[in-house]
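Read the structure below first, then the notes.
Missing here is one protein chain; the remaining ones are kept as they sit in the complex.
Now for chain A:
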Amino acid sequence: MKLVTAVIQPHRLDDVKAALEAAGIRGMTVSEASGYGRQRGHTEVYRGAEYTVDLVPKVRVEVLVESEAGTAVADVIVQAAQTGKIGDGKVWVVPVEDVVRVRTGERGAGAL
């Protein structure tokens, strides 16, 4: 099993959700995040004095999938989240040892 984590632009969330649903993904966890990449946030100007705001708002999407689907799901997210502008985010895939469904106690692929 794999955990696909994506940090994306907040305004792309609806498209990413729709694309994942269309790709047959039935669940996901979404949380608010903030951070910066190479662009280092943005600057604001107050009465001529410039301030750098490093941490910009982002959305973090996490999806658990079977091992063979990991790369494909990452591709789906990238396609849906991409605007081509700086700050589009990152997607990464990591292996997961085990998954348990809390309600039933099912383990592994059956719990997805």
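The rule we apply is simple: a contact is a pair of C-beta atoms (placed from the backbone, for glycine too) under 8 Å apart; a residue touches a chain by one contact, two chains touch by 3 or more; residues count from 1.
Basically, contacts and distances are computed from a predicted model.
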Any idea which of "Acyl-CoA dehydrogenase", "Ammonium transporter", "FAD-binding protein" or "SRPBCC family protein" UniProt assigns to the chain that's been left out? "Ammonium transporter"
Please identify which residue in A:Ala49, A:Ile86 or A:Val102 touches the non-displayed chain. A:Ala49
Provide the residue numbers of chain A that touch the chain removed from this figure. 44-51
